[in-house]
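Every protein chain of the complex appears in place save one, which is left out.
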Amino acid sequence: MDFSLSPRAADLSARVREFVDTHVEPLEAELVADVAARRLRGEDPWRIDPRIEEAKAEARRQGLWNLFLPAGHEGPYAERFGTDGGAGLSNLDYAPVAEQMGRSFIAPLIFNSNAPDTGNMEVLLKYGSHAQKDRWLEPLLDGKVRSAFLMTEPGVASSDATNMQARAEIDGDEVVLNGRKWWSSGAGHPDCKVGIYMAVTDPNADRHHRHSMVVVPMDHPGVRVERMLSTLGQYDEPLGHGEVTLTDVRLPVDHIIGGPGRAFEIAQGRLGPGRVHHCMRLIGLTEKCLDLALQRSVSRVAFGKPLAQLGGNREKFAEARIKINQARLHVLHAAWKLDTFGSAASLSEVSEIKVAVPRMACEVIDFAIQIHGGGGTGPDFPLAAAYAGARSLRLADGPDEVHLGVVSRLMLAPYAKKAMAVGAAQ
Amino acid sequence: MDFSLSPRAADLSARVREFVDTHVEPLEAELVADVAARRLRGEDPWRIDPRIEEAKAEARRQGLWNLFLPAGHEGPYAERFGTDGGAGLSNLDYAPVAEQMGRSFIAPLIFNSNAPDTGNMEVLLKYGSHAQKDRWLEPLLDGKVRSAFLMTEPGVASSDATNMQARAEIDGDEVVLNGRKWWSSGAGHPDCKVGIYMAVTDPNADRHHRHSMVVVPMDHPGVRVERMLSTLGQYDEPLGHGEVTLTDVRLPVDHIIGGPGRAFEIAQGRLGPGRVHHCMRLIGLTEKCLDLALQRSVSRVAFGKPLAQLGGNREKFAEARIKINQARLHVLHAAWKLDTFGSAASLSEVSEIKVAVPRMACEVIDFAIQIHGGGGTGPDFPLAAAYAGARSLRLADGPDEVHLGVVSRLMLAPYAKKAMAVGAAQ
Amino acid sequence: MDFSLSPRAADLSARVREFVDTHVEPLEAELVADVAARRLRGEDPWRIDPRIEEAKAEARRQGLWNLFLPAGHEGPYAERFGTDGGAGLSNLDYAPVAEQMGRSFIAPLIFNSNAPDTGNMEVLLKYGSHAQKDRWLEPLLDGKVRSAFLMTEPGVASSDATNMQARAEIDGDEVVLNGRKWWSSGAGHPDCKVGIYMAVTDPNADRHHRHSMVVVPMDHPGVRVERMLSTLGQYDEPLGHGEVTLTDVRLPVDHIIGGPGRAFEIAQGRLGPGRVHHCMRLIGLTEKCLDLALQRSVSRVAFGKPLAQLGGNREKFAEARIKINQARLHVLHAAWKLDTFGSAASLSEVSEIKVAVPRMACEVIDFAIQIHGGGGTGPDFPLAAAYAGARSLRLADGPDEVHLGVVSRLMLAPYAKKAMAVGAAQ
Partner (left out) sequence: MDFSLSPRAADLSARVREFVDTHVEPLEAELVADVAARRLRGEDPWRIDPRIEEAKAEARRQGLWNLFLPAGHEGPYAERFGTDGGAGLSNLDYAPVAEQMGRSFIAPLIFNSNAPDTGNMEVLLKYGSHAQKDRWLEPLLDGKVRSAFLMTEPGVASSDATNMQARAEIDGDEVVLNGRKWWSSGAGHPDCKVGIYMAVTDPNADRHHRHSMVVVPMDHPGVRVERMLSTLGQYDEPLGHGEVTLTDVRLPVDHIIGGPGRAFEIAQGRLGPGRVHHCMRLIGLTEKCLDLALQRSVSRVAFGKPLAQLGGNREKFAEARIKINQARLHVLHAAWKLDTFGSAASLSEVSEIKVAVPRMACEVIDFAIQIHGGGGTGPDFPLAAAYAGARSLRLADGPDEVHLGVVSRLMLAPYAKKAMAVGAAQ
């Protein structure tokens, strides 16, 4: 057992942190103010600021591009598009890098490592046809286009995928898409050119072979972003979360990724690493909020003392430190488990962190808000947006309850088996 | 001891509830959609929908107007402006009425019983001069104008009023106002014509006689609403929370309420009932969110069962019921204590509910969000706004920490005294 | 609505408090030490100290005897045996009296108002035959004998009464008892002469008519107290909790209370008030522990300050105050509901307090332990025993989970009905 970072993880996470501190955070503050101002003036807040493109170019120049690109798939793409010129990173090595990216809402975009593009790129990399790779993966790796992921539906409890109502029906050599999706992250970006859409192809197939994933050009007739959704009041520009309808969208059948009925298989592989990324970014965001709270607590004075010396605040800081440290080790361990034993062996670990980390983040960020007083809930600090991000992760990618169910099912199975064996023997 | 509502409280709360269900909730949904649409189209969301004025007229017709107007001050105003034609309600009788109003964000406005107007009207009623009453109280009671309360400042920890930097300096027969205030609730309303501004008049006076409250016409030169603030992403139209600067605002010295240096005394009387109102409205809002969650939990199905039957959801509903019921009794008791023994004797009770109720509301509303899945965080349910309202009440009117400090100070005092006596005797 | 105590409740609770402070607490300390010493010397700790009998006599002289005796059943017993010479108290009036009794473990015994005797006496009063009353109720009311309640079983989850394995089978004019019970409270008292035993008479009857309650002389052949049980290390002398076996115990059939098959009906009536008593006593015990913590926190010094001034302790005291106050109001409201609307209408309220109060007590007492340092876990303070008492009440009389289930069932029923109606109409 060894808790030290590998030299490459240490180097990359330090360089990403430096880049975030120097280039991204000042830019973020300006962009947030700019979006607010545009909104006030009745101008479109969904546009790409040229400074973002400049920052992306700089990140790429520094070799901090596509760092999410997983080990084992480096091949020609790694060479051409990044991962610091080397091979892909393991989940364990990428995790501390993702943490540093998480300190800023826009940093992942700037490093071309933002959700849902990372997951979409992994899917295309792993399951995409040559044509799909040429048309969509390359510009995505190049940072020229963005993508959306279309899975959750407004009409049903989407935590149970068997509820899914959207359709992707085969009609000769075409697949016909009809459905309403929401919380389609990435759909607000002006460069969002492609979506990966999950829907039912064969409702009579067994539970794990009913669904397909289809590559959908977002400008195809019948595809319509109905509206952008706010999450606890936040629109998360420039990516955002859309409500999207697909009405009689007809595409060649080769737009189905890996062929019909393979959506579940594809989703499985996508989820483990994606949850590790989400969790590590959220830990970075939580550390950022804690930083702000610590700064505030030593500089603001009430009743003759800095806030840090009042009431139970010191204890609450220590509690925050404990919670974050435990959460980080938990995620790193899950990443190691994924790397070492694979997805199937890591089901419990991945579900555990998916529950534990967003909850921890909500608690710590809530405390940081409290330390900031009224200002903490307002637009001058990134805290309200951080809280919204953390809170929504208790629902996105499966609500807490579903993941707790996975963990307990795995815990109880051997005991139930033994109990049945005992029962049978009696 | 008797836990049954008085006939008048029972009647009024039932009628208010009926009115809210029938007239206000459908309107609220339309207004929320309308504000979102206006914002999207780049139109001003800060305007008064004529339907609000119609609803106000109807509420007044039904005798559901100015119900907050406290007992003991009914006099001519009660007769002319409401409180169902009778005398003012005690805090205890008003509390269940306020609960029903709290189920909708706009209901208090429609019943002319919204913060901060209620508190401002009480202050004018109790401490205002004849001229101040004629000019401001009458149109407020009449629902013709709205008001703001200008106390919190961005530059200092405002939970400690001795930090206050804003000035209200006497210069001959004028008072000169300079200061920057934020979270000035009500400042966004187009009819917001008057503010009550709290500031330092004599920094050398003792701690409780330094500050004054000044009636400020919002269109006076030097008064400027710099921006409207979002609270966890919500703007709370049409009232909102403003950042307001006052620059060399000169007013006749008779604009100081009750004379210079009396702000603390005035604030004390204002706070007890105001906190009871806030808490009861919040309990109503929490009940509304719980209603939505219960409806959702029996109608949404996942894994073959309604959500209500999954995981620990039933237990969480029961926990919510327990928390709300305890909170309501707690507030009703505080209201009774205020009525029976006055503000000074109720310091602990008022601080206790101020801590306990918003926290409870956050927990229950958060659960209601979770039951709603992703939709619960979005714009289609009142849950995100409810959460923002509950959360911000953990800071508004004194952060939790300050109120916990009050409660513990009162608890410890007799023990510390006894311990000192013992120490001295040894 | 009115939160003031009735004159009688105010008077009795003040007098009980005075009696507890003056006579009971000093005695309790001596008895605890004495039990420890006897145990150490290998002597029987299950004996009745004559000072207890003296204190009982004094309590009776002062009219503080059988105060639990419920309104409506006063008749000749109230006259002869107590309730301060007046009629029985309502649940609401008795509640604050029970709170004061709860401050000491032995006080309820001294006021002849301890569980399980109170419940047993109520059952005999309400359902007992004349013969049962003469033989058992009179000496119980007189404080001459004690009783046990035999319901819970070691072999099955007793929270589900349909699991019950013990038998009370009719054989001609006899009833034959066979079973193993545990947590039979009261069974350790040397004067415990009678038990009320619940068991299955007719396993084929419907769920609510299977069980009977039987009056069992504890010295009858076949009745055996196998051992006394510790609860979190406490034996709760002199009453205690026994494991009791009944082996072919034959009794005349008239020993069945109210006739065969009525146990459920009898149990229902017993439970509401009993839970109110338990909860109020526990609130009194919690207040006692909080008192000790407050005293300790102002007198112990560390790092140059009294403990009260360190870390987050003050906030934790305020939290304790909030929790206790909410809990007390919750129980008082449930008592009022029971008095006003009866048991069936108060199911939710009674289950709510049964969950909420012991949990609250555990939290506050745990904090009091923490304030006392290592000593708080040890034998020199009543805190460890208080914690054990509070914790065991999360299981006794139905575990939290069962009561939460009751509350949520009642909450969900109307929503589920409406949802089904909507479903049917579609």
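Each chain gets a letter, A, B and C, in the order it is written, and its residues are counted from 1.
The rule is simple: contacts are C-beta pairs under 8 Å (C-beta built on N, C-alpha and C of every residue); 3 or more make two chains touch, one makes a residue touch a chain.
Since this is a predicted model, take the numbers as computed values, not measurements.
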Of C:Ser4, C:Ser230 or C:Thr247, the residue touching the omitted chain is C:Ser230
Out of C:Phe111, C:Trp136, C:Trp183 or C:Tyr415, only one touches the absent chain, namely C:Trp183
Contacting the left-out chain in the complete assembly, out of C:Ser4, C:Thr22 or C:Asn163: C:Asn163
Which of A:Asp254, A:Glu315 or A:Glu363 sits in contact with the chain that's absent? A:Glu315
Those residues of chain A which, in the complete complex, touch the missing chain: 1-6, 9, 92, 294-295, 297-299, 306, 308, 314-315, 317-319, 321-322, 325-327, 329-330, 332-333, 336-337, 340, 348-349, 352, 355-356, 401, 403-409, 411-412, 415-416, 418-419, 422
Footprint of the hidden chain on chain B, which residues? 311-316
Can you list where chain C touches the absent chain? 39, 41-43, 152, 154, 156-160, 163, 182-183, 229-234, 300-303, 307, 310-313, 366, 369-370, 373-379, 384-385, 387-388, 391-392, 394-396, 399-401, 404-405
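Quick note on the criterion: only the chains that are shown with their structure count from here on.
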Do chain A and chain C, two copies of one chain sequence, contact each other through the same residue numbers, with over half in common, or through different ones? same
I'd like the Å distance between the centres of chain A and chain B, where a centre is the mean of that chain's Cα atoms. 38
Could you state the distance in Å from the CA-based centre of chain B to that of chain C? 42
What whole-Å value do you get for the distance between chain A and chain C if each is reduced to the mean of its CA atoms? 53
Which parts of chain A, given as residue numbers and ranges, touch two or more other chains? 311-313
